[in-house]
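Below is a slice of the complex: some chains, not all, each in place.
The chains carry the letters A and B, assigned in the order they are written, with residues numbered from 1 in each.
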Amino acid sequence: MLPTPKKYFVTAAAAEGATKLNAFDNALLAARIGNINLIRVSSILPPGTEYEPNLVFPPGSLVPTAYGYIISDVPGELIAAAVGVGISRESFGVIMEFSGKCTEAEARAKIEGMIREAFDRRKMEVIEMKIAAVEHRVVHIGCALAAVPLWY
Amino acid sequence: MLPTPKKYFVTAAAAEGATKLNAFDNALLAARIGNINLIRVSSILPPGTEYEPNLVFPPGSLVPTAYGYIISDVPGELIAAAVGVGISRESFGVIMEFSGKCTEAEARAKIEGMIREAFDRRKMEVIEMKIAAVEHRVVHIGCALAAVPLWY
């Protein structure tokens, strides 16, 4: 089987770029995950995974990552992205991501609600949430991105 | 290289949720793949992969999975998702996924046609198809999902 991740952090950032993909790339760089190969996952924190906010990845590594983002080319538009990790006392956690045309505070509130529903549905109790969120006012082409990289 | 999967099953389920991502999460739970990290793949059944309908995954595992889904927030709308695995006698198989605003029967028929074309194009013969399909009438926010998890 593929090795199950053991560490994580949460990050969010925004950036402009000359194209949509460059805006995304620049937001990844600003979020400290620009020089790796993100493999998108959907979205459980394995039991016992440790929070390590200063993780550094070897360039080009394959990094399982839950993320949400929004790219806009409408100048003046407000965009936001948020991720959250809901942590249980003894078992696995749940990761939620959100992006939309709203404020950072609204994105954060949305994530909290999503995590609560995910835990309710699993009849589990949330003892902590780690949330990262960002908002960005588009100048030309902007990207707001939030991510939970999982690592070893 | 990444280890090639050796087992699989097919699953389909639908659910409502308070948000689109929660509807997706709840459909994953209903399909028995809610507490893992899906890595989306596109979409071949490796040679010799065995069908194991009762697979249980350790929480948080990275699970290569072919899947299709549709999320709707239009009350009353009928949505459906289907996956199918076309199996050959001695070689690899082909996985197809579909989702749309239609019945389960229509989604299933669509998958059969897709698998036949995939085998024709490869000049291979289908000896069996395993299909999972589901339809759902949206109440508030609903998700129909069908998946082929691959495992070890």
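By our rule, contacts are C-beta pairs under 8 Å (C-beta built on N, C-alpha and C of every residue); 3 or more make two chains touch, one makes a residue touch a chain.
Nothing here was measured: the structure is a model prediction, and the numbers come from that model.
*Asks:* In total, how many chains does the complex have, if 2 are shown?
*Replies:* 3
Just so we're on the same page, only the chains that are shown with their structure count from here on.
*Asks:* How many angstrom between the C-alpha centroids of subunit B and subunit A?
*Replies:* For subunit A versus subunit B, the centre distance works out to 25 Å.
*Asks:* Any idea which subunit A residues touch subunit B in the complex?
*Replies:* 1-5, 39-47, 49, 64, 66, 91-92, 94, 96-98, 110, 113-114, 117-118, 121-122, 150
*Asks:* Okay, in this complex, where on subunit B does subunit A touch?
*Replies:* 2-3, 17-19, 21-22, 25-26, 28-29, 34-40, 58-62, 64, 151-152
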